[in-house]
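Mind looking over this structure? Questions follow.
All protein chains but one are shown at their positions in the complex.
Here is chain A:
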């Protein structure tokens, strides 16, 4: 009987769980890791990026994003859109071809793989015969031309991937007609390039590796012209009027050839080695585009003098008298040019360059060719991310001030709008403004708009200015000297080489109501900053805090404290530091929290914690948590690990310097880099060889690093007796110890002169001694206490002070609820003892029901070392749901995870990408977009002759259609939702 009743309650709870929780990975923010291919469709205005891990990502207007993943775990080597269609073809390095399409589905588009194909050669032929090296998507939209390593060109009908064997262009056919005097005729090598004649789609030029180019007529199936270049071919470009062919070569030269009908013995018209005299590297791609009036644009990548600038990643742009070698931060993957006009045949407007670590777009129509800021694909890792912090529901006032501060920093960007505008973003406006703050190794904090699908940079704060750093002031890499040749210009923001690793940001806490920000770093520095709309010159006074408190036998072997600038420093508008605390020993700050109402900052390191009053600028409390037997903490960081990292960093730094200084160092440096890499590899190999064996031992109090402070928490609660609530500070350590201090704040009118005092009140030693990762005080209703100032701003219900409060201590192994003020254990949830996982990240989140609007509940969101996310109910600490989220091997991903207050989360899937996930049924940020097929179809002549008027009428019609489509989508969505719910209810009832 009892069991039956319980069952009923459980099913009701299960139904509620379905309304509250669901797990989705929604969108990837940032720049794809290891991009390997780039494609662009002028008609769709979509950009496609393929990666080494087999992902294919499409981007259009901000918010329009698609992602697909090839089943094969092979790198994408080429991406080609089928002209004027919504299909695209990818080539992987396992030689398979894949056809993808953007399929409309319930008013939204989705990227779908619709076919795959691998060339099959004649029986017994070597694999090189069918190894695809060049792909041409023919403008007819029906043909793919595949050039292979064996020198053949296969013609395949798409979308069905039907081989048209009779139309194949075999090497023998071509070789037979090659003029006898051509020196390389015995071996033409692989097909390097395939290009179509822009004015005659029946003509294609086949470029062979050896240098020979053959213009082939697809209809007559014969060679029309042979172009006898003798240098190794790198790329071919057919000029728009169809009268010239440009070829680029491995010796750094390019040639221009006249396309001249039947004249077989055509001479090269012009040949040039742009950075000549000394041997040059290959020009890997060349483009020439006409302008309405004036000379054409010539763009090519590579071609730098091998000895002195062979390590630069450059694209040269030449127009009129302007000649610039754009110097990128990493290897160039590919580039293309966006052109004006409805048919995308007008003047070049923007150059889009995909390099290994970022996407750079250059405005070619504004003087000096400034960079256009990218609204997506922003390199998060311009300096390595060291921590992140998410703040939900930013008040409009703060939001505007941050944006204003950010705009002042972006004056060097082009004013032009983002040129890639394909697709429509149908996602509803984000319900609130969210900020994601990332701390970086170089001491900067980046503010990102994390409200929507595009993680957009808002503002960048640098803390380096407060300190004297190792940075060499003469180490100016931005501009070369006047009249330097080649005329370099540095572009891009990727700069992973930190000048001083001590600057690295480790913890961030922003109060969204007061605009106070505190950041803490690797060398024990804690800065308190406030938002100022004006630039200000001020001196930041440092307060050194000795966390050892006379502890004997301590020897700090780590880095030294940062050297503070004593002279006034000019801080630009934005967040400006006004107080600085430096921990001694200068160990990395491991916990940080700010209470803007009480004007207090609490900070902790592996040696202890302190409380700092930033109004009076003095310390209120210092507590040493060191255990004398704590060997590791006593001696500072492990020297071995550090030395590798340091030496690597130093060698990188040396390389960087050499890039701008003398050329003779350069060989030496690559050798050093290799050496460092080899050392690192040896180190890794050593680690892997260690036997996989684990010691089973009960924890004892003298385990290492027990004193490390893991969490700090401010609460206004009942610490001493159940009738008076007082401010309190809670600290949890790695050794399972919780310290509670009662704080006494002077009345507001004397806040500036009377001291704040702290008095120890409680100490809890958890018997299981697992690290304490979180502390939360629950009010009389069992709800977590609101953030400081939240109630004052009417954004939260004031906490219930009538009922008795409870203390929730979250250790890596258990969730444990204690009563307050008398601390005694009330209930708990064991995690590790049951399934062997440990809590890595924890946050409090609010979950709303997807069905009834007014129902919601708080829960703990937990990420374990197994990579699973759990939701644990409050205040009863019962496990609600569990979803696998991150691979458990992905330690850095797990460590990087942050939760939002509404059940979403972010974690790094690569150094440069955040994956966003959601546990909530209500808060879901995911791309919802539509891409429509271009209406033009048929032959190219038709397309080109189409009058502009026609397309403009089409435009307006489309606009009205859009509105309808939107409505329809809305309806279908709503319908979906209700039917989904109904289904749920039905299944639950059943």
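The rule is simple: a contact is a pair of C-beta atoms (placed from the backbone, for glycine too) under 8 Å apart; a residue touches a chain by one contact, two chains touch by 3 or more; residues count from 1.
The working rule: contacts and distances are computed from a predicted model.
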(message) Just to verify: the chain that's not displayed, which of "PAT complex subunit CCDC47", "Adaptor related protein complex 3 subunit sigma 2", "Par-6 family cell polarity regulator alpha" or "Cytochrome c oxidase subunit NDUFA4" does UniProt list as its protein name?
(response) "Par-6 family cell polarity regulator alpha"
(request) For the chain that's not shown, point to the residue among A:9, A:411 or A:693 touching it. (result) A:693
(message) Just to verify: which one of A:734, A:806, A:837 or A:920 makes contact with the chain not shown?
(response) A:837
(request) Taking the full complex into account, find the residue in A:526, A:766 or A:874 that is in contact with the omitted chain. (result) A:766
(request) Identify the residue among A:136, A:626 or A:715 that touches the chain left out of the display. (result) A:626
(message) Take the complete complex as the reference. Which residues in chain A touch the chain that isn't displayed?
(response) 549, 620-628, 691-699, 701, 706-707, 720-721, 735, 737, 742, 744, 755, 757-768, 770, 813, 816, 822-825, 830, 832-838, 865-866, 888
